[in-house]
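As you look at this complex, bear in mind that one protein chain is not there, while each of the others sits in place.
Naming follows writing order (A and B), and every chain is counted from residue 1.
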Amino acid sequence: MNAAFTFYATTILVYLGVDILAVWSLNLQYGVAGIYNFAWIMFQAVGAYTAGVLTLGPATGNGGFQQYILGLRLPEPLPLLAAGVVSGALALVVGIVALRRLRTDYQAMVMLVISVIAVLVIENVTGLFNGPAGLSLVPQPFGSLPLSSLGYQWFYVALTAVVCLIVYLFVHRVTSSPLGRALRATRDNEDAAQALGKDVVRLRLFVFVLGGAIAGISGAVLIQFIGAWSPGSWAYVETLVVLTAIIVGGTGNNAGVMLGALLVPVAFNEATRFIPQFGRPGLVDALQWIVIGLLALAFLWFWPRGIIPERRRRFPGTPAVSAQLADPGEVA
Amino acid sequence: MTGSLFVQSIGFGLVTASILALASVGFTLQFGVSNILNLAYGDLMTASAFVGYAVNQAGGGIAGSLAAGAGFGALASMLLNRYVYRRFVRHGTKLFGMVVVTLAVGIIVQNILLAAYGATFFSYSFSAGKQVHILGMVFDTSQLMIIGLSVVTMGLVQLLLTRTRLGKAMRATAANPGLAQASGIATDQVTDLAWLISGALCGLAGIVLVLNTSAFQSTTGNDFLVIIVAAAMLGGVGRPVGAMLASIVLGVVTEAAAGFLSPSFKEVIAFGVLVVVLLFRPAGIFGQGSTVKEVPT
Partner (left out) sequence: MSLSVEQERQRAPGDEALLSVAGLRREFGGVWAVADATFGLRRGAITSLIGPNGAGKSTVVGIVGGAIAPSAGRVVFDGADITGLPPHQRARIGLVRTYQLSSEFGRLTVLENLLVARPGQHGERIRTLLYGKRSWRRQEAELVDQARVLLDRFAMSGMEDEYAGNLSGGQKRLLEIMRALMCQPKLLLLDEPMAGVNPTLAQKIEGYLAGLAAEGLTMLLVEHELGLVERLSESVIVMAQGKVIATGTMPELRARPEVLHAYLAG
C-alpha cells in the first residue's frame, strides 16, 4: 500500500469521523426528538470558526491578509471544547427564540432562513471571520510533535476516533435512557407527552443544545484538519446531505445513521474522485448533487425508515410475545 | 443619502416588487391549493429563464421568451405536482418530508441546469431601451415593461380568482379540499390548473428576474427563493392579495434599506423580518391563521 493511498485513506477516515459526529448530532435533534433543524450546518460552521479563531494567532500575523476576531493561539483541547460551548450557546439562543409550536414545514423554513441569515452576516461583517474568503492557515493541533506527515495523519485519525468515542458516550446515554424515551414520546405526540407531565420545551431545548454542541465539535475537528473554512462550505443545502444520510441510514438509530454517514457523505462523495472528470469542469459535481437528490427522493418513497431503522426496545423478562408487526408509518 | 437617491431607490423597489409579486403570487397559489412549500420554485424560475434564453438566442424577441418561459413554467410545475409531489403526499409523506422532497427536486433541477449549461453567466441579448424619467425616478423601458406586465398579470389573476368559476373552485379547494370534493369540485383537475397558472407566473417571474439582472446562472432563481417565501408568508400563505402587498412592501423597503445601509444587508433585513413574522404571526401580517396541519390528499 503506497503512501499516497494511505494518505488518502486516513483523510477519508477523518471525514468519516466528522460525518459520524454530524449525523449523531442531527439525529438527536431530528430522529429522536423530532426537531426540524434545517439550520444544522450553521452550528457546525460556528464551531469551526470558533476553533479556527482560537487556534490561529493574531490576525496581524501571516502578513495580515485575513481579518478575524480573537486569534488566541490556544493549545488543544481548548479550541475543541470552546467550539462545543459556543455552538451550544448559539443553539440555546436560537432554540429559545425559534423552537416554537409551528407546523413542521414552517419550523423548517424558520431554521433554514436563520442559517441563510447567518451566512449573509458572516460574509458581510468581514471583521468577524474574514468574510467570503473565510479562514485559512489554521494550524494543526499538536503540530509540534515529531511526526512525519503520514504519521500525523494517523495521529489525527486517532484523535478523531477519541472524540467520537467520548461523544458517543453522551449520545448513547441520552438515547438509551428514559430521557431518550421521553424525547421520542414528544416526537410522536407532543400534546400527549405534555399532558403526561413531560416538560416538552425544556426537553427540546436540551437536545437542541446538545446537538448543536456536537455539531460545533464536528466543525472544530474538520477545520483543524483541513486548515480552512469559508462560507462556501456551509450553504443551507449541506444540511440536506446530513439529513439524507440520516434518512438513508436509519432515522433515530445511532448505528443506522453511522451507516448513512458512510454511504452518503463519504462513499458517495469520494466515489466521484475515482470517476475520471469528463465533460466540462464541474459536471461531475453537478451530477453528484443530482444523485444525492434522487437518493433522498428514493429513500423517502421506498424506505423512509432507512436501512437500519430505529430498533424496537425490549425489556428482559418478557412473557410470550405475539407476532411482531412492522414499524408504523413515518412521523416526518 | 440624498433625497433623489432615495426616490430612485423607490424606483428600484418598484421593479423588484413587480418581479417579486409575480413570483410570490405563484408560490402562494401553489401553497394555498396544495399546502406544499415548494422549495424548488426558484429553480423552476431559473429553468424557465434558460428556456427563454434559448428562444432569445434563436432570434426570438422578448415576447417570445416570455411566452416560452411562461409555457415551460406552467407545464413543468403542473407535471411536477401531478407526478411527484401529489404522489408523495398520497404515499404518506408528511409536511416536513415534503419540504425535503421539494428541496431535493430543486437541487436536481438546479444541477441539471448546471450540468447542461455550465457554471458561467448568461445574458439575454436585447436592448434595454431608452431611459424614461417619471416623478424623479429613472427607468429603462424594459423595467417599465416589467412593472406593466406585473400589474396586468396581477389584475388578471385577481379577476380569475374572484370572478371565474375556476377561481372559485381553486379558492374552495384551498380552503377545504375535503369539503370542496364533497361539493362536486374535481379537486385534482382544479389543482392541476392551479399549478399551470402558478407555474406560468413562476416562468414569467424567472424571465423578468433575469432581464432585470445583468447576468444569470444556474443558481440565480434559487438565490431569490428566500425573499419569495418571505413575501408569501408576510402576506399570509395562500393569499394572493397579501403576497402582492407584501411584495410591494418588501421590494421598496429592501431597496431603500440598500441605499441607507450596505446593499448586502437588504437581504438580511428581509429575512429577519420573515423570521420574526413566522415566529410571532405564522399566518403572516395579512393572513388569518393557518389551521391545516397536514397536506390534503
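Definition applied: a contact is a pair of C-beta atoms (placed from the backbone, for glycine too) under 8 Å apart; a residue touches a chain by one contact, two chains touch by 3 or more.
All values reported here derive from a predicted model rather than from experimental measurement.
Enquirer: In the intact complex, which of the depicted chains does the undisplayed chain touch?
Expert: A
Enquirer: Which candidate, A:97, A:145, A:166 or A:196, sits in contact with the chain we can't see?
Expert: If we include the chain that is not displayed, A:196 is the one touching it.
Enquirer: So one chain is hidden, and I want to know which residue out of A:73, A:101, A:173 or A:273 touches that hidden chain in the complete assembly.
Expert: A:173
Enquirer: Just checking the interface: what residues of subunit A touch the absent partner chain?
Expert: 170, 173-174, 176-179, 181-182, 184-185, 187-189, 191-200, 206, 210, 252, 310, 312-315, 317-322, 324-329, 331
Convention: only the chains that are shown with their structure count from here on.
Enquirer: Mind pulling up the subunit B residues that touch subunit A in the complex?
Expert: Subunit B residues touching subunit A: 37, 84, 88, 91-101, 103-105, 107-108, 110-112, 114-115, 118-119, 226, 229-230, 233, 262, 264-265, 267-268, 271-272, 274-275, 278-279, 282, 290, 293.
Enquirer: Which stretch or stretches of subunit A touch subunit B in the complex?
Expert: Subunit A residues touching subunit B: 36, 38, 97-98, 100, 102-110, 112-114, 116-117, 120-121, 123-124, 237, 240, 243, 247, 279-283, 286-287, 289-290, 292-294, 296-297, 300-301, 304, 329-332.
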